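Dumping the structure here so I can ask a few things about it.
We show some of the complex, not the whole, and keep each chain where it was.
Note that the chains take the letters A, B, C and D in the order they are written out, and that residue 1 is the start of every chain.
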Amino acid sequence: MAQPLFDLENVVGQLAAVRQEWRAAQQRSNEPGGRELPSRDALSDILRGLKGVLFPMRLGPTDLRQESEDFYVGHTLGAVLHALHAQVRLELHYTARHQEAVDGAALDARALTITRDFASALPEIRRLLDSDVVAAFEGDPAARSVDEVLLCYPGILAMIYHRLAHRLYQSGVPLLARIAAEPAHAETGIDIHPGATIGPGFFIDHGTGVVIGETAVIGKRVRLYQAVTLGAKSFPIDAHGKPIKGQPRHPILEDEVVIYAGATVLGRITVGRGASIGGNVWLTHDVAPGTHITQATSRQDTKPDAAPTLAAARAALI
Amino acid sequence: MAQPLFDLENVVGQLAAVRQEWRAAQQRSNEPGGRELPSRDALSDILRGLKGVLFPMRLGPTDLRQESEDFYVGHTLGAVLHALHAQVRLELHYTARHQEAVDGAALDARALTITRDFASALPEIRRLLDSDVVAAFEGDPAARSVDEVLLCYPGILAMIYHRLAHRLYQSGVPLLARIAAEPAHAETGIDIHPGATIGPGFFIDHGTGVVIGETAVIGKRVRLYQAVTLGAKSFPIDAHGKPIKGQPRHPILEDEVVIYAGATVLGRITVGRGASIGGNVWLTHDVAPGTHITQATSRQDTKPDAAPTLAAARAALI
Amino acid sequence: MAQPLFDLENVVGQLAAVRQEWRAAQQRSNEPGGRELPSRDALSDILRGLKGVLFPMRLGPTDLRQESEDFYVGHTLGAVLHALHAQVRLELHYTARHQEAVDGAALDARALTITRDFASALPEIRRLLDSDVVAAFEGDPAARSVDEVLLCYPGILAMIYHRLAHRLYQSGVPLLARIAAEPAHAETGIDIHPGATIGPGFFIDHGTGVVIGETAVIGKRVRLYQAVTLGAKSFPIDAHGKPIKGQPRHPILEDEVVIYAGATVLGRITVGRGASIGGNVWLTHDVAPGTHITQATSRQDTKPDAAPTLAAARAALI
Amino acid sequence: MAQPLFDLENVVGQLAAVRQEWRAAQQRSNEPGGRELPSRDALSDILRGLKGVLFPMRLGPTDLRQESEDFYVGHTLGAVLHALHAQVRLELHYTARHQEAVDGAALDARALTITRDFASALPEIRRLLDSDVVAAFEGDPAARSVDEVLLCYPGILAMIYHRLAHRLYQSGVPLLARIAAEPAHAETGIDIHPGATIGPGFFIDHGTGVVIGETAVIGKRVRLYQAVTLGAKSFPIDAHGKPIKGQPRHPILEDEVVIYAGATVLGRITVGRGASIGGNVWLTHDVAPGTHITQATSRQDTKPDAAPTLAAARAALI
């Protein structure tokens, strides 16, 4: 009798063995059951729906007409919130899986509250995004209309995802927030941690390579160009050598700061209102309001003080 | 009676109110009607079709056979041009929406002319792309065949989009051009403004983070590596503090220039024929033909002259 | 009689003429026949299947349940291997197309062997990827669980693609390897040549703009941040001015090396075990084990020696 | 050089020649242009939407929730009406294509009126369909609930299509009506001409093979079984031997008539209120109210009168 082309049984068995090893190492049960984690595909559908809910005539279905807007928004919102509710429940149960006594009903109630709060926040999120669109339109001489900005600018797309993901982060579902943030990174090359706090009128031009860390705080009408890093310089370590979590470790940018392409801003420093940081500048100390920092001035500044240390070199450890 | 889980009516109402505010602020009518803007999805379909029209056996349908090439090309081209025609009309009418008296028939006639001219340009675009493929094959020792280059190199993909988008830009439909350019940015991390003028035999290796500005002019057989910026140093401002549009503000690269990874080239400077700019170099002045600029030489050059000013630091403002 | 809107016949004819020119220039036959190249779409389906085969409960279908894992894995693997087998055959025949006497049966036998070997390597690939997940979890204080890492981190996604593509590269199907590597670049902005050799426990944080060259060799538990380049400084040229292929020209990173964001490491240098390279450092010489290099120290190091030459400036030529 | 497998050029040319012959014979222009006929696919989408509009929680999307019903109905209705409007315009222009002077604006205005009237009729159509569901539930002892009837009974599906198609027929778009009626025939084997007038509470059990002609008039609470024909016996012919159109030629069934499986009822006869016609009966004359006709009695009835003539045998010529 002819042999099968591939020894499937054998490979399948070995792959099962590796999974067993992994589950044992991770102290996971090997019990039968369904998916206990939120799903990227589910989030992806939810986000697509939310884009339409926020901007029905621009990012909703091509054939939508203005007289049907509210119907479309209501129908889509209903479906989106139910789907989100299910994902929030998954994360809450997943997070609680190692607790001794899980109060399922309490988790479910909290999931409902989180989803409702998220719904209530949508009008404000739309308002913030409108301010971002205006900022991009006013900040880029090449922009011809606010519509072009909304349709074409990767920085706006990244902010739509971020403002939604940030709301999830604030509500206590950080895994969902993270999953919701990743598509922005993949589509635009802009990597904003959902924890970052960003004021209205924010504009990122070009954007590829931008990294904004979890505890960054950004004021109003701030502008960034491509490849800017707002990173951590170092982070405090506890007695066991483990990083202490939740410490503010990323920069604060006050209102109307501008940071040009390729600049690296590290640590819990403050860049004062209206300051501008030149292209490729490496910055690890506070900047006074209204100051203009260039590669030349930054070098002069840092030289007398001290050569950048290893700590400073730990760029972008967020 | 049980309450609904979510107060949809309320959120829908608030979202409608925010849209009203926005439309009022933007002086948009709130009248019923359909989409008045070109559609990203429509452009996306058109571009997919055009890739097949230009390279039927490589980027067309998997099961295409050479004896059906012309049939496939003709059928696809017919569908693509009609779809494009509709999008061109949308942009022309959208652009004219604030004019006092819109001559619809004249706009429609212009839309047809633009679409026909675009069709006529396709053979030349294919020829230019062939030259890009050859340049990549010859410029990268790792390339094994022209087919590998066409199938795998993000720089080629970016140029397919750019050469099509640039033609739209030249024809007077800059919004369509911009929409057509964005997928290249999303898929490759290469951000070329559709206004940039690029000669034959152009090759971008790796490519992530490359930014090329609207008025850049690039000669024949030029080569760029990843994270190169061809940006604006500053731009003239009119009496009201608004940027004056349409001024040449990005670099001119003459034939056979090479720019290595991470270099930043700013302002309306000219890099002479055959010059090469080293990795990470920051360049804001003309370079004579045949010169080799490195980080060391560029620092020496600039020091006697002057430390980079804020103007120079306004990197990549395009 | 009305005229057609577009002169399709004419454009189709001109496009055919340009294709003829190209085929003549490339010495391609113009004979009728089907696709002779591997297909991106086919590879894309294969890779999607392999992600599910390797991580069924995380990257497989949303509704998969643990008790069906092996069935799912076996069924998917069977389909994937047959599809891969067909693509391997296409590449082998394509590569051999200029040989005088092609032994079709021998090529087919080799295609089967390659595909079988690939199947056998999957369990080990899963094991390596598990080590990468653990490394990311331990290396990033923001990571909350190994599941979050697997679902959300672009660096992990890039390594899934790379470890599969590298196996194809090793097996003698470099075109397939290259096609398989491209989606990682498009989705994550991380550009790893499938030829690069990478040990277990590898972690790339953020990742946009990372470039790793074909002959790079990376040890165990190495960590990179965004925009790091492991490139070639120059490459030897033969008597005819053509680059000599296959020469090791990219860096060797020993175990537990860390390279921070934006650093550029060029040439066949060795970075010793446990060394760390600071952000934005430009490095073209060996580094002793345990050393910490920063922008300041690297400048001091290099100055006495020599300013970076053009050769060094040829960054990232891979 | 190898020959192509198939002589496509030749077959394409011959097929074009046959199309030319046909167009010449039908006095069609051969001018370039798009589709001038309504589209089956477009109607199919419209009908799917209308089923959801009429029965949102039963035939709408699986995940719809009651609190979103009105939003869903409004959004879907908006899309459906616009799509229908376009199809109505196509039919009106198509019908007017041979007229000397076509007043396009008048046709467009009429298309809008027709579509609006159709929208206004939907609530009444829903009410009629509810009465059909009740009739099926009460008429079939096997029915367990009205929901089962709506979800499973082909007779109900046929009536949903018919009541919509009949409204289009009444509005003067008989081609759309016909296209809208065909899916019912394909899915259920029940062939109701959209012209047939059918009262509330109509129930067809099993249904395969039922044929109901254009001018049939059916009262309230009538019930039919499978393979019943309500056909024409003959039709008047004019001086040129052409059938005179629009003459009533199919039966009238008064309220509460029941017709059992396989019966054939031909010609403009009246079956009186509450009469029942037995299985396989062949009926070509009036039946008094309350009468029960069986094969036996029908034979007795017809024998003294006359053997069925050819005219009678022209069964089901509708």
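Methods note: a residue touches a chain if its C-beta (ideal position, glycine included) is under 8 Å from a C-beta of that chain, and two chains touch if they have at least 3 such contacts.
These numbers come from a predicted model, not from an experiment.
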{"item": "Homomeric complex, total chain copies (4 given)", "value": "6"}
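Following the convention adopted for this analysis, only the chains that are shown with their structure count from here on.
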{"item": "Same-site or different-site touching of chain A by its copy chain D, using the half cut", "value": "same"}
{"item": "Of all other chains, the one whose Cα centre sits farthest from chain C", "value": "D"}
{"item": "Contact-richer chain pair [A-C vs B-D]", "value": "A-C"}
{"item": "Selected from B-C, A-D or B-D, interface repeating A-B by over half of its contact pairs", "value": "B-C"}
{"item": "Approximate Å spacing (C-alpha centroids) for the pair chain A, chain D", "value": "55"}
{"item": "Euclidean distance of C-alpha centroids - chain A vs chain C, Å", "value": "26"}
{"item": "Whole-Å separation of chain centres (CA-atom averages), chain B against chain D", "value": "53"}
{"item": "For chain D, residues contacting two or more additional chains", "value": "4-5, 65, 67-68, 71, 82"}
{"item": "Residues of chain A touching chain D in the complex", "value": "61, 63-65, 67-68, 70-79, 82"}
{"item": "Chain C partner contacts - residues on chain B that touch it in the complex", "value": "53-54, 56-58, 62-67, 69-70, 73-74, 77-78, 81-82, 85, 112, 115-116, 119-120, 122-123, 126-127, 130, 140-142, 144-148, 151-152, 154, 187-189, 205-206, 208-209, 225-227, 260-262, 276, 278-281, 292, 294-297"}
{"item": "Chain C - residues contacting chain B, complex", "value": "5-9, 11-12, 14-19, 21-22, 26, 30-35, 37-42, 94, 174-175, 178-179, 181-182, 185-186, 189, 191, 193, 208-209, 211, 214, 227, 229, 231, 235, 243, 245, 264, 266, 282, 307-310, 312-318"}
